[in-house]
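Partial complex: the chains shown occupy the same locations as in the complete assembly.
Read from first to last, the chains carry the letters A and B; within each, the first residue is number 1.
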Amino acid sequence: MTDVHYHDYLQLDKILNAQQPESAKNNISAHDEMLFIIIHQAYELWFKQLHHEADSVVGIMRKPSLNDNSPELQTVVHRLNRMAVILRVLIHQIDILETMTPMDFLDFRDMLRPASGFQSWQFKLLEAKLGLKFEYRHGKEYYTSQLRQEHIDLIKKAESENSFLQLVNDWLERMPTAPLPPKGGVAGTQPLLNQDANNNTATLQSKVSAMDNSPLGGRGAWGNFDFWTTYKAAYSNSLAEVEKNNIEAFDEVFFQQRETHYTFSSKANRAALFIMLYRGYPLLQLPFQLLNNLLEIDEQLSTWRHRHMNMVHRMIGTRIGTGGSSGKDYLKAAADKHYIFKEIAQLTSFLIERRKLPQLPKAVERTLGFVTAD
Amino acid sequence: MTDVHYHDYLQLDKILNAQQPESAKNNISAHDEMLFIIIHQAYELWFKQLHHEADSVVGIMRKPSLNDNSPELQTVVHRLNRMAVILRVLIHQIDILETMTPMDFLDFRDMLRPASGFQSWQFKLLEAKLGLKFEYRHGKEYYTSQLRQEHIDLIKKAESENSFLQLVNDWLERMPTAPLPPKGGVAGTQPLLNQDANNNTATLQSKVSAMDNSPLGGRGAWGNFDFWTTYKAAYSNSLAEVEKNNIEAFDEVFFQQRETHYTFSSKANRAALFIMLYRGYPLLQLPFQLLNNLLEIDEQLSTWRHRHMNMVHRMIGTRIGTGGSSGKDYLKAAADKHYIFKEIAQLTSFLIERRKLPQLPKAVERTLGFVTAD
């Protein structure tokens, strides 16, 4: 190993010589273009770091062996948390750009055409990796319309692979949790699988078992206790009069074949809800943190989009963006729509009070803690 | 003067004994209710401070003598800046509430009905004072539907008085700035005042002079220079093909009788635009900071509403709020709509590049600086 020097290690010759203002090329004085370049480079550096973290958590979640007892689960939790911390700084960074007034921006704005933040392929690729589906994109194809083919290819590839959200679904489906009743139906719930007119009980049962998570502690640990029917009744009781039709949503989310635009199956939803309800047990603590970190990331992304939109509006008003976009309108629609983890957020609607939670059988409880040395 | 003690001075006996959790009254354990109470009390304390600042700036702006040379202008700028700083902390404070998970909230949520943050009259009163008009409220009367009469009265009173925004308009109208051409029309602009079919030139001119700001440095200082016609031409040239119809908006904003739902007259808009364009001159620096601080406040309010909405969604999903509101939907609509100072923000659309700005006559320039001692 040879000696390392800070300047070389960080390749500062590259980093600090990568700012070539267009205004300088045009012999026009525009002091703030340097800020404009540097802040975007800082953003792209951090986007690279976000990819580094996202790739690592995708890599871990892809392992079929990953379960609730895997040591790597905490690595996933830790890195998702880091992503949220980074996003907070990226939001804060907007404060810096807002010290550039609209008049200062006009000094060089026209020289940038048609470049635009809309061409940040790293950001779009990140959204795709995490799980923003093409179908959910505002304006569909529009979002790649100004990208280079090589970058479009990267995004299309990410969209064609399992997103992080899809991997979370698969992991949840593997999680042992409360089983469906053996008879194949939760009391009061309409036909479990609604896509097949020719159901008979036998078929139904086999389908149920296919769509059931493995029972926590083994089916025997649950005895006769029909958790989901009990829970559904408790949830129903908790609803105010005006909320009564939430029960249909409840069935749809947890016991039906879900429409294809959803990523989470009802099986995964059941495991996720169970984690939220019983996170008090040691075994469920990290899974809960994982889900919570996803909501945190979504919220930070949402705030980022919101502040970005306001900033753009403050900067250019109703003028056309340098990339030809109508600026604020696109950003607003995207901000309203692009919640990547909304299927998790939505589960909050189906919680009940802790003191009304069904008591778990002792044999199940035992499996939710650590081995005790005795 | 007698000795003052910190504990008494701050009335800590009152402050620290004002937390009576409903859960305690009901003998139910709900650790996080204390947080819920304290954070809302902290918010209301800060709202009181925001009112203290808002009342003081309204008081100053109400003085008819306040002009661009008034020493109090910097007090206004300073206090508006403080309001923005406070709002930033209030946004940050949401982080604390988000450490309460939905399950923790459910421990005491039902006991609070029908109380709700929607009953924070101080916040609504603040919006009204600053200039959010009743007509712009999402859901109109709805926003006061759960308030007590005494608080509704306060808000209605504020709405019936001159809001801060109205006072800013009046101050701008008093500001000396570039005059309209004496012939009463900016070249290429349609009839200046469109409400009167019987216009003849004489009437028109008297109306113009009524609606004109006093000319900076006196009319003589401007000589033959027709600033607004020159500026309009420059603006028109700066528009991209797809933006060409902005020129109609330009006329509407700066030279026409404005529709009644606007607070700013075209006269005020002209003064505000002039300030934005020529803020480089000493005299216009504080007025520029004032306008900029209003945009900053609006942006912080916007972020606050946005994060609040996301937080509520994360906490209760699609359940009905404790106040019976449909929660997120109302908050979303209010967040989208309630930009108090949007008429100022919109002026950004009408700026042009600094190097294409009309050069002001020397005699005018002189009046934009300080007296020099010689």
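Here is the rule we go by: a contact is a pair of C-beta atoms (placed from the backbone, for glycine too) under 8 Å apart; a residue touches a chain by one contact, two chains touch by 3 or more.
Remember, it's a predicted structure, so these values are computed and weren't measured experimentally.
Here 2 copies sit in place, and the number of copies making up the whole complex of this structure is 4.
Everything below uses one rule, namely that only the chains that are shown with their structure count from here on.
One simple way to say how far apart two chains are is to compare their mean CA positions; for chain A and chain B this gives 35 Å.
Chain B contributes residues 28, 98, 101-103, 106-107, 110, 240, 242-243, 246, 249, 276-277, 279, 292, 295-296, 299, 302-303, 306-307, 310-311, 313-320, 324, 345-355 to its touches with chain A in the complex.
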